[in-house]
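Apart from one protein chain that is not included, each protein chain of the complex appears where it belongs.
Here the chain labels run A, B and C in written order, and each chain numbers its own residues starting at 1.
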Amino acid sequence: MTSLGFGLIGTGFMGKTHAMAMKSVRAIMGDVPEVRLELLCDMPLANAQTRGDQFGFDRVTDDWQALINDPAVDIVSITTPNGMHRDMALAALAAGKHVWCEKPMALTLADAEAMAAAATASGKATMVGYNYIHNPAFTHAKRLIAAGRIGKPVHFRGWVDEDYQADPDLPWTWRATLKDAGLGALGDLGCHLVSMATGLLGPIDTVLGDLQVIHDTRPLPDGSGRATVENDDLATALVTFANGARGSISTSRSAWGRKNKLDWEVHGTQGMITFSQERMNELQLYVNEGDKAEAGFRTILTGPAHPPYGQFVPAPGHQLGFLDLKTMEAHALLRAIAEDRQPSPNFADALHFEAVIHRIAESANAGGVRLTV
Amino acid sequence: MTSLGFGLIGTGFMGKTHAMAMKSVRAIMGDVPEVRLELLCDMPLANAQTRGDQFGFDRVTDDWQALINDPAVDIVSITTPNGMHRDMALAALAAGKHVWCEKPMALTLADAEAMAAAATASGKATMVGYNYIHNPAFTHAKRLIAAGRIGKPVHFRGWVDEDYQADPDLPWTWRATLKDAGLGALGDLGCHLVSMATGLLGPIDTVLGDLQVIHDTRPLPDGSGRATVENDDLATALVTFANGARGSISTSRSAWGRKNKLDWEVHGTQGMITFSQERMNELQLYVNEGDKAEAGFRTILTGPAHPPYGQFVPAPGHQLGFLDLKTMEAHALLRAIAEDRQPSPNFADALHFEAVIHRIAESANAGGVRLTV
Amino acid sequence: MTSLGFGLIGTGFMGKTHAMAMKSVRAIMGDVPEVRLELLCDMPLANAQTRGDQFGFDRVTDDWQALINDPAVDIVSITTPNGMHRDMALAALAAGKHVWCEKPMALTLADAEAMAAAATASGKATMVGYNYIHNPAFTHAKRLIAAGRIGKPVHFRGWVDEDYQADPDLPWTWRATLKDAGLGALGDLGCHLVSMATGLLGPIDTVLGDLQVIHDTRPLPDGSGRATVENDDLATALVTFANGARGSISTSRSAWGRKNKLDWEVHGTQGMITFSQERMNELQLYVNEGDKAEAGFRTILTGPAHPPYGQFVPAPGHQLGFLDLKTMEAHALLRAIAEDRQPSPNFADALHFEAVIHRIAESANAGGVRLTV
Partner (left out) sequence: MTSLGFGLIGTGFMGKTHAMAMKSVRAIMGDVPEVRLELLCDMPLANAQTRGDQFGFDRVTDDWQALINDPAVDIVSITTPNGMHRDMALAALAAGKHVWCEKPMALTLADAEAMAAAATASGKATMVGYNYIHNPAFTHAKRLIAAGRIGKPVHFRGWVDEDYQADPDLPWTWRATLKDAGLGALGDLGCHLVSMATGLLGPIDTVLGDLQVIHDTRPLPDGSGRATVENDDLATALVTFANGARGSISTSRSAWGRKNKLDWEVHGTQGMITFSQERMNELQLYVNEGDKAEAGFRTILTGPAHPPYGQFVPAPGHQLGFLDLKTMEAHALLRAIAEDRQPSPNFADALHFEAVIHRIAESANAGGVRLTV
């Protein structure tokens, strides 16, 4: 395997996680090429320099187009604000680069569709940052369902809550606008839940949505008054899956005390599986078998029996963390590149997640009507 | 306080709990009249005799009308199959008795409305068996919300799941029919959740429902084939509350591993409260206050600080049980009788719970449209 | 079965639970004689009258000896301060009564020995109030161990903590004295843990103890200064069991936040069982079997599969409470009387628990030496 050049645009929360993942992935997993941290882009240049030095990049720039066109760069990571994803992704694909893009793909479904179309046309590997579905607890749940351990899956319930917009006194920002931020909790959090729901039960085919703005105005930072919050603090939807299952999903960015409560439960005809991201190394499983007096939900602690956990820690129950999920995501991308195939979730896969959240908003804005995705 | 004569119709799960509650309530709580276990009705008479002897009733009968018209009976408990509630309740009220009736009130909303009207006309005390809302953990949650501890309550999520109809191989019974059983999970379990939701946030004013039959046929007990399951195994609804809050509720009788998972969470602008019936002596509270580094959900174990816990056990954390909830329910009825006022939830209160579940079914059957309760 | 007359001495926390249990036991369980609440004793007489009326006793007295000698009384419950147990029990046995006595049996081991000897000599049924070992979760654990589900039990760890003496500012009382209260946490809480440990693994044969007084003085109630706390706030012991297992136990009455944290774990060569009294309807079981990827501790919710749960509630997971444990204890006593045999734990059984806690204190006072029980 020859080495691959990595170019990263953005050095915020997600930018740093991409850098860390690329630094670690070969040492952890072994079966991927060496990744050279070739070029980092951020603005202003001084920031790029500081971060490039810290993260260990060879070169830095403040010109994202230069990065995308740099011949030493094979993979471009896009971790900028969501409104910039489309232009960067289209340019990177046009320049023949593999693209790793953070979620959600774009502010609008049309932009996401353009990205997916460009990805398909390019033939390059694309990957969207739905890191939670790489968790061995999650992939184990998928395997259990596929193996029929809970019978036929018939119902899904999921929630994903945080409290970063719970405080009524937080100042108004661009995040509250449809133009600059697009969807609210749905776009930031809800799409993660959709990635899990569809990972477990397959595509969602209809939605019926309900949105709620909990804090309808917020104080302007300059003290000059209050401005309107235009997008959802909380969203809930009734959904149906193509396989006949039904379910509901809900998300809030204003749920006090919830830090990353991305929880779900899958009801099957012979059992149930549940998961909670705030305890991401555990899976709860109930199976209709054996002595009733001994039946109960089992707390499965992930370990080497749940690959690729063992690549990180060979001892069970020792705990993976958030950054490890990003390393697994990078691994999925690099393996796909090595095998000249598409990873998952690529732009086409992720387009479905985006379609679901946009349809939920559309349904809610139409007063609550069931829409086909 | 003069003593009261108690007549009980039915000796199944609920009948026994009513008998136990009436035997215990004065000894536990003190501030209610003595209750005489006057007359028990069940069929056949031999069963009434056996149970009457066991429970400690003075007399037994197999004629419910005789019980209702017995002059020594002041309070009539109705714990028969739901289809019989209306006639018995109307007769008991007509006979000038106080009535304690199990939930749901009736098979149809029309019947429940007739019962509520008769109750109002009679002026007698009525009580419906929504025992979970008498739990000190629940009433403490109500007090916390009323006191503004979580700010303004803005969202509610609730679930109530059991697995008594989860097994696909269970034989078909009359419980699967609309005619004899009415609603499915909604009528058996969902109404409890509605009693809690409205207890915490006030009346529900609109619903948008979704029903699911998980096992659409079941084997006939005589092996002659399979028959159709006509009512809901699972139901979900988007709801709005009269106070402006929104929320969702869901219930399943086919949720493997769930035994009495009657859980809810109330999101407020300054905090959150959550509860799980399978751990009914605990309440989770998060409040936006103090040092962020010390913030977290508190597990409040109920104790004497949460009346009337201390009447049952003077030491905190020692655990109340299901039967204790029924004793509290009996207490609420007896106190109301003593004070010549209506207890809660009386027939008029409970009519709202019934209206909500019937509207959910109606909404779902109409394809998912928002209906006013 | 002919009815039995019940006489109760004491109307505090435990007295009330004895009364409630005797009122409920036949209605709940069915297979025991009717119990007449014949005579109640407390001081002053006015208190006995109030409580007798509330609890439903036929007669009251302020003379415990009169109660013991009353011909209509068949069973005497002793729920007075521990220092009075011995004289009352000896008198009751001498009068030919069955005796139900609260734990610990007495202030000193010598007194407990005298009680056990008298019980044996009398041939009457005796019962000591170790209610936690009647919990169906506990008896299920015993059955699992006896059936070899966790292989050979090899180690036990247990703790029982409350916080009723945690506050440094609580005033000094007689409870802090060796003369009037005897042992501290060991006598009040630790003996419960011993009853569970030995119930699960059999007799303890050696102990090596450590005592701790956390608040060595407390303010006198009259403000005149401070007085010494003479007995243990916290005790820990290394123990060995006659079956070869080893273990440790610890108890505190000054453990902030703990309300009834009576927890234990049994390590076996093929599995583990754990329990926590604050979640008394749950049992955790891990068995070395099946697919490693699906292994985990199961949370078993008690239900009808765990007798006699179903006599209280026929639906699983609906929760038993503290008072229900006392009803089970009363049932064990009444069944034994009906079958003319000894119940468990009778005075002879309980003497072992008392011996263990006294030996722990003795070991600690000797500086930490291993003593044979």
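Some points to look at:
Keep in mind that, in the parts below, contacts are C-beta pairs under 8 Å (C-beta built on N, C-alpha and C of every residue); 3 or more make two chains touch, one makes a residue touch a chain.
Bear in mind that the values here come from a model prediction, so they are computed numbers and not experimental data.
In terms of the touch definition stated at the top, the absent chain reaches A, B, C within the entire complex.
Considering A:Phe55, A:Phe138, A:Phe241 or A:Phe297, the position touching the chain not shown turns out to be A:Phe55 (whole complex).
One of C:Met272, C:Ile300 or C:Val356 touches the chain omitted from the figure, and that residue is C:Met272. When the omitted chain is restored, the residue from C:Asp210, C:Glu230, C:Glu294 or C:Glu362 that touches it is C:Asp210. For chain C, the residues touching the absent chain in the complete assembly are 150-151, 154-155, 157, 159, 166-168, 208, 210, 212, 214-215, 234, 236, 238, 246-248, 250, 252, 254-258, 267-272, 286-288, 295-297, 367-370. Residues of chain B that touch the chain left out of view are 140, 144, 149, 283, 285, 291-301, 303, 305-306.
Even with one chain removed from view, chain A keeps its contact list with that chain: residues 13, 16-17, 19-20, 23-24, 26-28, 30, 34, 54-56, 162, 164, 258-261, 277-281, 301, 303, 312-324.
The working rule: only the chains that are shown with their structure count from here on.
When every chain is represented by the mean of its C-alpha atoms, the one lying closest to the mean of all protein C-alpha atoms is B. Counting the residue numbers that touch the partner chain, chain A and chain B have more than half of them in common. The greatest centre-to-centre distance from chain B, using averaged C-alpha positions, is reached by A. Its C-alpha atoms fitted onto chain C, chain B is found rotated by 180°, rounded in steps of 5. Here the spacing of chain A and chain B, counted between their Cα centres, is 41 Å. The multi-chain contact residues of chain A, meaning those touching 2 or more other chains, are 295-297.
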